[in-house]
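Moving on to chain A:
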Amino acid sequence: MNILLLFVFIPILMIGLLFLTNSMKTIRSIMVAGATALLALSIVLVILFLRERAIDPIAEMLFISSWSWYAPLNISFTVGVDGISVAMLMLSSIIVFTGVFSSWNMNMAKEFFLWYCLLSIGVYGFFITIDLFSMFMFYEVALIPMYLLIGLWGTGKKEYAAMKLTLMLMGGSAFLLVGIIGIFYTSGHVTFNLLEIANNLHIPIEHQRWIFPATFLGFGVLGALFPFHTWSPDGHASAPTAVSMLHAGVLMKLGGYGCFRVAIYLMPEAAHELGWIFLILTGISVVYGAFSAVVQTDLKYINAYSSVSHCGLVLFAILMMNRTAMTGAIMQMLSHGLMTALFFALIGLIYGRTHTRDIREMGGLMKIMPFASVCYVIAGLASLGLPGLSGFVAEMTIFVGSFQNAGVFRTVLTIIACCSIVITAVYILRTVGKILYGPVQNEHHLHLADAAWYEKISTVGLILAIVFMGFYPSGVAEMISNSIIPIIERLAGV
Partner candidate 1 sequence: MEYSILIVITPFLLFLFLGLVGGKLKPNVAGLIGTLGMGLCAVLAYTVAFQYFFNVGKIGESWSQIVPFNFVWLKFTDLLHIDLGVLLDPISVMMLVVITTVSLMVHIYSLGYMKGETGFQRYYALLSLFSFSMLGLVVATNIFQMYIFWELVGVSSYSLIGFYYQKPSAVAASKKAFIVTRFADLGFLIGILILSFYTKTFDFASLTANDAELVTTSFAGGTFMGLSLATWALALIFMGGAGKSAMFPLHIWLPDAMEGPTPVSALIHAATMVVAGVFLVARMFPVYFFAAPDVLTMIAYVGAFTALFAAVIAITQTDIKRVLAFSTISQIAYMMVALGVSEYGGHDGLGYMASMFHLFTHAFFKALLFLGAGSVIHAVHSNEMKDMGNLRKYMPITNITFAIACLAIAGIIPFSGFFSKDEILAAAYHNHPAIFWTLWFVAGLTAFYMWRLYYSIFWNGDKKYDGHHKPHESPWTMAVPLVILAVFSIFSGLIPFANFISSDNMPFYTHIDWKVASLSLVVAVTGIFVARMLYRKASTKPAEIAQKMGGLYTASLKKFYMDEVWGWVTKTVVFRYICEPIKWFDRHIIDGSMNGLAWVTQKSSTAIRGLQSGQVQFYTWFFVAGTLVIALLVLFL
Partner candidate 2 sequence: MIKLEFYLVISTLMFFIGIFGFITRKSMIAVLISLELVLNAVEINFAAFNRFLFPHQLEGMFFALFGIAITAAETAVALAIIINAYRKLGNININDASKMRG
């Protein structure tokens, strides 16, 4: 039994148990137990991984197992992880765990959590598998529940948002499917296994020229690549708290991870040749998202545009194609996942009490709910890159890494991307100043309660993770950086 399979089996088991019960209390205990088990499992996996890695420092992936699934097309369900996937699994577990606490009082809790578990199956499955076909399947599994979760439990223009989000992401996955089939056939239709394609097979450059854009774009849509990011503000604004958390925190990372693992890893030649086009797009994302966030008035829109900016930085760094920048990209994924989840948890908390997300209608919340407000400030500081919190290490690794590239083009883009740190400060401080500080705007807010214990668990959990990463970045960086060597070698071998 491969430990990785547990990541899929536990949520399946949770779904099974949820079917059997109707009482809120049991549902909650199932979810808490399951999420805790997943979190514990991730920690165990990190430890096991580091131990195995110490024994076998050469293998690209560890814990590999394979089950043949559809032999005529050589589709098999193959699992395996390297440092990057382990990090992403850890992130997913943290967010799934905290998300459960953030959706403590959901209507139709049973159905909600059923879809929630299905969503997490998609996410976990995507990160553990190294078979392109299974990867695509899990990707779709993660997308579909999103439609229902937003459409049913959302707020505001939820049907519109759910439709828009699903259609745009489906559009992206159409590109992706074309790309994956292209990879399969042009590499000699032998296997869907990533490692085998990368190491034993070769995709001819003339095919790479169209497959690389297709896959990069396909995943890029999920990574909020400009100009395909508009699903993100509407989708996040309408989604319920835990779904926003999971979506911005983990699902958007599927995009970055996919670009990295599929597009660049399998097609280094095309990445070198065509990377500059996407580099410009991501550069625009970074600055554009930040500028857009400055004038938004809805808290979730601000955060969604800030996600566009931060996720743009992830893709930007991936395309810089050197070890430091790529390490930074993965760290930025972790960091952004944690802090954006924290943001959404807090926004959900505030919205649940004030029933507004318009920053002009709030003020002085620091006085009313000090705990939540302090957490919000911490999230803001992490987002604008305060040393000691996760954002700083990730961004600095990206900037230093990107700057190591020779050539005016990349240098200038890096400098432009650096400018985002100022704009980030502007919108974060504007928001914090408007909603937390100043006199209390609305007297109805005076009697609002501070965070309840379950909300405290979710926010404190995320803050601890952010602080851990901010204080001890070298552990994280090393694990990731070692796993980037194979890809760098492939890129250098071109």
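Inclusion criterion for the candidates: all candidates are chains of the complex that A comes from, given by their letters.
Criterion: a contact is a pair of C-beta atoms (placed from the backbone, for glycine too) under 8 Å apart; a residue touches a chain by one contact, two chains touch by 3 or more; residues count from 1.
Every value quoted in this text rests on a predicted model; they were computed, and no experiment measured them.
Trainee: Out of the numbered options 1 or 2, which touches chain A in the complex?
Mentor: It is candidate 1 that touches chain A.
Trainee: Please name which positions on chain A make contact with candidate 1 in the complex.
Mentor: Spelled out, the residues of chain A in touch with candidate 1 are 164, 167-168, 226-227, 229-231, 288, 291-292, 294-296, 323-324, 364, 366-367, 381, 384-388, 392-393, 396-397, 399-401, 403-404, 414-415, 418-419, 421-422, 425-426, 429-430, 433, 436-439, 473-474, 477-478, 481.
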